[in-house]
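Heads up, one of the protein chains got dropped from this complex, but the rest are sitting where they should.
Right, chain A next:
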């Protein structure tokens, strides 16, 4: 393993674990309003100070990590699952099934993804559930396309023909030959995607469409702090820096995956462009 990968993985794990342990690590209740302590500077009992309602910024960031990361993971995994199943079917079966899915996805892909998410949320109403569903739908369409492309290029490989001649059933073909060979390129994309989704969640929550107050979430916290950008910039900077670090680390991980052995295949050149455009 490359040092780059080890370092960035360790840091991500550190952030994940501190999010998981938030109830034990946080010095205060993240939602405890205490106006007598509002807008305090960092101190021993408030490591990052307090916000305009006297809530402990450090505790809120810890709890926010949980929300942001778990939402991002769930959204990516759910869309990946859908993408994998439909993408494999579509790519392997070909024919009208393929046509149907491709035309349907063309319609979705005609819109920039964040705009489409906003449109869907506008119809369903703001809230983290609606946001999650909208993002899952949009991402799934991208994954269908991506997986289908990978399956398509693998399906004409000689070893697939050889397996078919050996009497391998379509199901086994998927599980034994096709999926193992698309996991590596998929992993590269998925890691990157988690970073993008963290940004999407933050962006949507920042404009008030995603996670709602008073729940702590990185994007929503930046929104909370925006009125104090001149007097107390740390209210925005702290969650902002965390988003930045997390996305940068995920990019690094994705990068080192794509450079490591075993991922080196003709498929790699297909990975260069981002799966989703934002």
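In the analysis below, a contact is a pair of C-beta atoms (placed from the backbone, for glycine too) under 8 Å apart; a residue touches a chain by one contact, two chains touch by 3 or more; residues count from 1.
Following the convention adopted for this analysis, contacts and distances are computed from a predicted model.
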Protein name (UniProt record) of the chain left out of view, among "2-oxoacid:acceptor oxidoreductase subunit alpha", "ABC transporter domain-containing protein", "FeS cluster assembly protein SufD" or "3-isopropylmalate dehydratase large subunit": "ABC transporter domain-containing protein"
Hidden-chain contact residue, picked from the options A:40, A:105, A:130 or A:181: A:181
Omitted-chain contact residue, chosen from A:29, A:98, A:157 or A:259: A:157
Hidden partner interface residues of chain A, rising order: 157-159, 161-169, 172, 176-177, 180-181
